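Pasting a structure below so you can have a look.
Every protein chain except one is present and positioned as in the full complex.
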Amino acid sequence: MTASTPASEQPPGAGPAHGGAGSQRRRWTGTYLPLVPFFAYVSLFLLLPTFIVLVGAFQSADGSPSLENIGTVLSGPRFLQAFGRSVQLSLVSALAGAILGGLLAWAVSVGGPGGRLRQIAVAASGVLAQFGGVMLAFAFLATFGITGTVTILLKNSVGFDLAADSRWLYGMTGLTIVYTYFQIPLMVIVFLPALDGLRQEWWEASTSLGGSSWSYWRHVGGPILAPSFLGAVLLLFANAFSAYATAAALVSQGSPIVPLQIGEAMSGEVVLGQANVGKALALGMIIVVAVVMTLYALLQRRASRWLR
Amino acid sequence: MSLSPAVSAHEGRSGVSVQLAGLHRHYGPVHALDGLDLEIAPGELVALLGPSGCGKTTALRALAGLDTPDAGRIVVDGRDITEVPANHRDMGMVFQAYSLFPNMTARDNVAYGLRLRGMDGQARRRRADEMLELVGLLAQGTRYPYQLSGGQQQRIALARALAIEPKVLLLDEPLSALDAKVRRQLRDEIRRIQISVGTTTLFVTHDQEEALALGDRVGVMSSGRLEQIAAPTELYERPRTAFVAEFVGLTNKIRGVAQGGAVEVFGTRLPLLDGSATSGPVFALVRPEAVRLTPEEGAAARVLAVSFLGSVCRVQVELPGRELVGAQTSPEDAMQLSPGTAVRVEVQAAGIFAVEDGGTARP
Partner (left out) sequence: MTTRGRLRRSVARWTIVVVVGGYLLLPLVAMAEFSTRGDFGSRSLDAWIAIAEDPNLVEAIITTLSIAALTAVGMLVLLVPTITWTYLRAPRMKRPVEFLCLLPIAIPAIVLVVGIVPIYSILTRATRGNPLVLVFIDIILVLPYAHRAIDAGLRSIDVATLAEAARSLGAGWPRVMFQVIAPNLRGAILSAAVISVALVLGEFTISSLLNYDTLQVVINLLGKRDSFVSVAVSLAALLFAFLLIFGITAVAGGQRRQVEEPIEEGVA
């Protein structure tokens, strides 16, 4: 900030320019100085750690620049399989959550913005979406575990023992079912605004022109909701991909998915000196999530263009 | 059901007849429709006029099938359609705003109803273009609704409604969301198109200027019932109830005493119109253009303010009892009526409607 800013570059909130370079600089400070604490804080606690991860991914154990971490990750079947499983888990739970959550959101939105059911559903979704991994894992253990409520119920009434193949809850199947659980409330929260955007007039216009329920959803409602729905699926995908706590609480042996492997690398359970491999894995996660979120942002912009 | 004489004058135009008989619709204690009877002749445009909550939109929606009445019958082209669902009624509807499908171009919007009827692509496109031409927006066919202005959107909505050659055209306050200038242009265009196509039309509005300008007949509604339905001039000159007299056009309420079929206002005895209160203290409803002002030294009334409205001037006059009266004059005459001028006030009219002193609106 040594040279004065030319008049054409003055920030809009600054007002008309009069006086020389000194007053322009004062105005610049006056406008942007109050924002410094925020930027400083975020730089220290968000940008710096990210930077450390990014740089560390390209450093060997002694600190010298190297690609060996990347190499380890890309050549190791363990790691690649973990990415594959993470993607599969995230995709399946995102789709299942999006469909079930979407239907629930529709059912709730029908009553109008002031509906009783809707208020309860929104509040409940707000809580359940934050239903942290550990609590959720225990909830499912209490439900489907060896001594779980449903397990006992089924055993006593129908004779079917859910826990016979007791490992299922702790494997990929169980994880998928549990992940779907917390995707549903998130979907409700994210998708309700999109449903609100469907105007009553469109339905009535379609009907008065001779359309049935099916033709409305096929030609009007569906296409309008499609970008938002797809965007929601992407968001749910990113959400599942980044999740750590639930899996950490459920899976006791091995680290089948990427977040668990990062955790493993961090707690040094595996060979020391692999800490930077953790950073390479983290880099991989950032890339996947960043790509997904960019697509999401683009879809959002597309969706809002129509509905101006 | 036979048609009343006033209505069969439109026999010459194409289109079908519409009858609403004894429609009732209530939401809890509120009666949106309280025994509505309405007939529309083939090819006629009836404007339903009234304040918010009077039931006009409910009536339109009942006709469209978007709202089921609790009692009554709806007959279109001789057929009772009260039980027929909305998507089988073959009606075209234009909403107040936002009814175009945002994910389709203007042309696709217009062709939507045709596509539902199984028309093939080529024929659809031709008919859609024909309709776009009718509303003067052929060049905008490939645009999306968000790229069109409010007035353009409503014209496309009209094209869409007419594309399917509906039996009845329903317009639910289509101009209310537009700004004044566009409103007036579009109003004339809608009327022109309606006359050329000849479809029986029901037009709902709360703007009395619009209703009077557009309708072959205008029906004034209040609290779920039809107060009066007549040609615009008759409605204006011979209101049948106080509500109609006060709602349609501006009016003054002047104190007087009714006696023997007439009332004395500003020194002139004027005959009372049908339905007026016939004796005792009353409010006479006087139109501003019926008030004559003459500057006179020492007169009891004084000019308060003058508003210039283009072709006419509105003059506010204060009477001795602090009552206010609005008069209408030409700009030339208004030049002599600056604020503070003492004036003599007279009324010049063929007949006057009067209500009981202390009561307003509903008889």
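Structural remarks
Chains here go by letter, A and B, matching the order in which they are written, and residues are numbered from 1 within each.
Everything below uses one rule, namely that contacts are C-beta pairs under 8 Å (C-beta built on N, C-alpha and C of every residue); 3 or more make two chains touch, one makes a residue touch a chain.
Here the structure is a predicted model, which is why all the values come from computation and not from measurement.
When the full complex is taken into account, the listed residue touching the unshown chain is A:Gly148, out of A:Gly148, A:Gly211, A:Gly231 or A:Pro256.
Remark: the omitted chain is touched by one listed residue; of A:Phe58, A:Trp106 or A:Trp217 this is A:Trp106. Shown as candidates are A:Leu95, A:Leu154, A:Met172 or A:Met293; the residue that touches the absent chain is A:Met293. Even with one chain removed from view, subunit A keeps its contact list with that chain: residues 11-13, 31-32, 34-35, 37-39, 41-42, 44-46, 48-53, 56, 100-101, 103-104, 106-108, 110, 117, 119-120, 122-124, 126-128, 130-136, 138-143, 147-150, 181, 184-185, 207, 213, 238, 241-245, 248-249, 259, 262-263, 266-267, 278-279, 282, 285-286, 289-290, 293.
We take it that only the chains that are shown with their structure count from here on.
Contacts from subunit A toward subunit B in the complex involve residues 199, 201-202, 204-212, 215, 219-220, 223-224, 305-308. Across the complex, subunit A is touched by residues 64-66, 86-93, 95, 97-104, 112-113, 115-117, 144, 146, 157, 160-161, 164, 170 of subunit B.
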